[in-house]
Structure formats: C-alpha cells, structure tokens
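Every protein chain of the complex appears in place save one, which is left out.
Take a look at subunit A:
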Amino acid sequence: MSVSKKVVLLGHFGVGKSSLLRRFVENTFSESYTVTIGVHIMKKEVHLEKESVTLVIWDVEGTDDFTKYRPSYLMGASSFIYVFDASRPVTYSDIKYNLEHLKEKFPHVSVHIIGNKVDLVDSEVILNDLKAQDIQHSYLSSAKTGENVELLFQNVAAQLLENA
C-alpha cells in the first residue's frame, strides 16, 4: 500500500483534461468529446526509483474562471495540474489571473502548467508565444499521441515525494 495523494486537473472546457487522464490511466484516446459533469475520479500508482505513490486524480468540470471552482473539490489537494489547449490562445491568456486566485486560496499547493494538443500546433510558435507572455509551463503534451503524458504525471509524483 503506497502513499496516496490527491491531484486535481484544472482548466477551461475542452482543453483535454479528461483525455490526458484517460491516456495516463487507460492508455486510450477518443476524438469524441464528453463533457465532464461534476467530478470524475481515477487513480494510478506511479513507481519512481525508490518509492511509489498513488495519484488519486480529480477531473473536475472545466471552467474559465477559477474563482468559480467549488472549493471543496480543490480542498486537500497536494498538486494542481493546470491544463490549457495550445491550439486555442483563449485557454491560456488568463493563466496569470487564475494562478493568482490559486496562490491566494491554496498557497502551499504546487501548480503544474501543461500545454496540451501540441499535435495540432507548431511547437516553435507556441513556445515563442508562451515566452512572450511569460508563462512558465512544465510540459507540452498530447493526449492524442501520448507525447509527454507519462512524463508529466511522473514529474508530479516525483515532486510530491520530494515535498513529503
């Protein structure tokens, strides 16, 4: 029985939160879009060099205004994964505003910023755009191709164990 941690996926509707989770846990992908209502919970044990950690991941209904998140869904989280859609600038233009809210309400919870759907864009272009806007992302990923998906969750897990 490894240690369990709560992780919450945040971000606008349709950026690929549920798809990333499905790719990570079930290694599948679907083009069809099913809107998440309320919250959906999945878990996966991540094995790192010395230890293992079970990520219990809450996939909550998307929103563009993070102040609208139900506080109880975010409570007790050890990490947030903030997902945006690299092919739709509106989904990352408000990152600063939303991060501020998270910093204020959950000062001790680390936030990982992920640019998803990288398969749809020229990564050069998106990297420049993020740089211009001073957005500190941790990974560009694709739930469709699987690019960086395993890695981004591994990174979350590793950081959780470091802080434990």
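In the analysis below, a contact is a pair of C-beta atoms (placed from the backbone, for glycine too) under 8 Å apart; a residue touches a chain by one contact, two chains touch by 3 or more; residues count from 1.
Everything that follows uses one rule, which is that contacts and distances are computed from a predicted model.
Taking the options "Septum site-determining protein MinD", "ABC transmembrane type-1 domain-containing protein", "Cell envelope biogenesis protein OmpA" or "Cytochrome O ubiquinol oxidase" in turn, only "Cell envelope biogenesis protein OmpA" matches the UniProt protein name of the chain that is not displayed.
Residue in contact with the omitted chain (choice from A:A77, A:L102 or A:L140): A:A77.
The omitted chain makes contact with just one of the residues A:K43, A:R88 or A:K105: A:K43. Of the candidate positions A:K6, A:H112 or A:K144, contact with the unshown chain belongs to A:K6. Where subunit A meets the omitted chain, the residues involved are 1, 4-6, 38-39, 41-43, 54, 56, 58, 70, 72-73, 75-78.
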